[in-house]
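Excluded from the complex is one protein chain; the other protein chains are retained at their positions.
As written, the chains take the letters A and B, and residue 1 is the first residue of each chain.
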Amino acid sequence: MLSWNKKLTFLAILSGALVLIAFALVLFYAPVEQNMGVVQKVFYFHVAAAWLGMLGFLVAAVCSVMYLSKGNPNLDAVAASSVEIGLLFTAIANFSGMIWARPAWNTWWTWDPRLTTMTIMAFTYIAYFLLRRGIDDPAKKARFGSIYLIIGFATVPLTFFSARLLRTIHPTIFGSAGTGDMAMTPAMYQTMGLSIFAFSVLFALLLIVRSRLRLNEQWLEEQEAMEQEEEFGEVVNG
Amino acid sequence: MTQIELQGISKSYGRLAVLKNCDLAMQSGQLLCLLGNNGAGKTTFLRIVSGLLSADKGKLLIDGEEWSLKSPEWRRKCALVAHKTFLYQNLSGLENMRFFSRLYQREFSEEELRKRLADTGLTRSADKQVRLYSRGMQQRLTLARALLSDPDFVIMDEPFTGLDKDGSALLVRMLAELKQQGAMILMTSHDPQAAFAVTDGFVRLSMGVFGKVSLVDGKGWNELEPSLYPQNTPEGQTA
Partner (left out) sequence: MKNWLSTLKTLIWKDLLQEWRSKDMLTAMLAFAILSIFIFNYAMELDPRQRAELAPGILWVVITFSGTLGLNRSFVAEQEQGSFDALVMAVPGLASIWFAKQISNFLMMLVLIVIVLPIYSLLYNQNLFIPGLWLTLILGAWSFSAAGTLLASMTAQTRMRDLLLPVLLFPILMPVNMAVVKAGTGIMTGAALASYQVWLSILLVYGIIMTTISFMVFDYVILE
């Protein structure tokens, strides 16, 4: 059996290699899209990042449900870390989208339902950290955070459902082919698949590392509290 | 309900243990006073016993039968008098009483409620809003409210704070009546002498561990003290 640290190193090397390969495929293997040109290539990262943002929030919601039923504080640490990483990827998706939107739509930002709902969703999760910061008791912080992540996630599918009902100029990659959609060749699909896989491995790595860091932070805080108690005990009992 | 036993109550926040395996047994008609420093875990223990805070470990036996500390049935047998008054400031004393009696599904008549208020010396302010009450009046109303449900187990966190001399005398009389009716009372106090008049015994909670119960049995405070504070603690020296 490999030790935890060795496994992590292995995972880190793997994800690094995968991201590099995905990068190479995007640059050299995937063909240039006819309508949009080279800038379309940002999509391989844009879609992967958007998907991982959603995955991060889903993982957080699942961990929250489990935390409330089991009460294991590690689950809360994973949930909070997952939200952080989800937010990071959502931000990547938003910025890479803007890079594409500038030449495609001739504007950095447009009040398209897809963009608007995505951004408001990000605000839901930024607010989550404000809520946590407002609570001192660690157990209460974890409980309230979990509750918020559950109702926060419940609105995500509804948001997407409602956004679809509004007219959008945002292309849909999978499923129906509308007017603004791209014609994807097999090479494009393969590149997209590998890109999503590479970023998913990176997501797993980040989640593990961040959760461990968070647990270590908590351990240190508890250690300090215990030492303070001990000091008081020594003073009282001589 | 003639006897309850709390066994192995433990509670920790993270790795910080607040209560370590606390046992306590009480008989009907008995009043015990819990002593301890700030931060010794008194309030935590009282909140666990009243079912508001869940313990990590520990069980409750009533007449040898196991009950859940978190069941509504147990909570409704208890009454809690804590630092905060639990009163609604915009309602009058009478309305507060009526509200809580309805929650306990006890339809007291207005005369009965007024009589209970009169017993705590609140006849003339029964229809005034609680926000206009003095601290002592609020504390007396809190006592009247807590006893509305005819509780079997009364939990009081520092009940003497905020009461003047007459208020304390009233409290002592009420406690004696409760004991006669067969209720069990668990209270905390910083000041053992004040509790001395009514209590049947003392227990000391120190660093999350219960000491032995020292029953009064007609002994004076000076005789009890060495058994409560066995070590040569700063508290023991000054008291």
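The working rule: a contact is a pair of C-beta atoms (placed from the backbone, for glycine too) under 8 Å apart; a residue touches a chain by one contact, two chains touch by 3 or more.
It should be emphasised that the depicted structure is a prediction, and the values quoted were computed from it without experimental measurement.
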item: Contact with the hidden chain (one of A:L8, A:I135 or A:V201); value: A:I135
item: Chain not shown: contacting residue from B:A25, B:L103 or B:A197; value: B:L103
item: Per the touch definition above, residue among A:G53, A:G97 or A:G152 touching the missing chain; value: A:G152
item: Hidden partner chain, residues of chain B it touches; value: 47, 50-54, 70, 72, 75-76, 78-80, 82-91, 95, 99-100, 102-105, 129, 145, 149
item: Absent-chain interface as seen on chain A, which is shown; value: 68, 117, 120-121, 123-124, 127, 130-131, 134-136, 139-140, 143-144, 146-148, 150-152, 154-155, 158-159, 161-162, 165-166
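In this section, only the chains that are shown with their structure count from here on.
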item: Rounded Å distance between chain A and chain B, as computed from the means of their C-alpha atoms; value: 49
item: Complex contact set, residues of chain B against chain A; value: 13-16, 37, 39, 207, 231-235
item: Residue numbers on chain A that touch chain B, as the complex places them; value: 73, 137-139, 218, 222-223, 225-226, 229, 232-233, 236-238
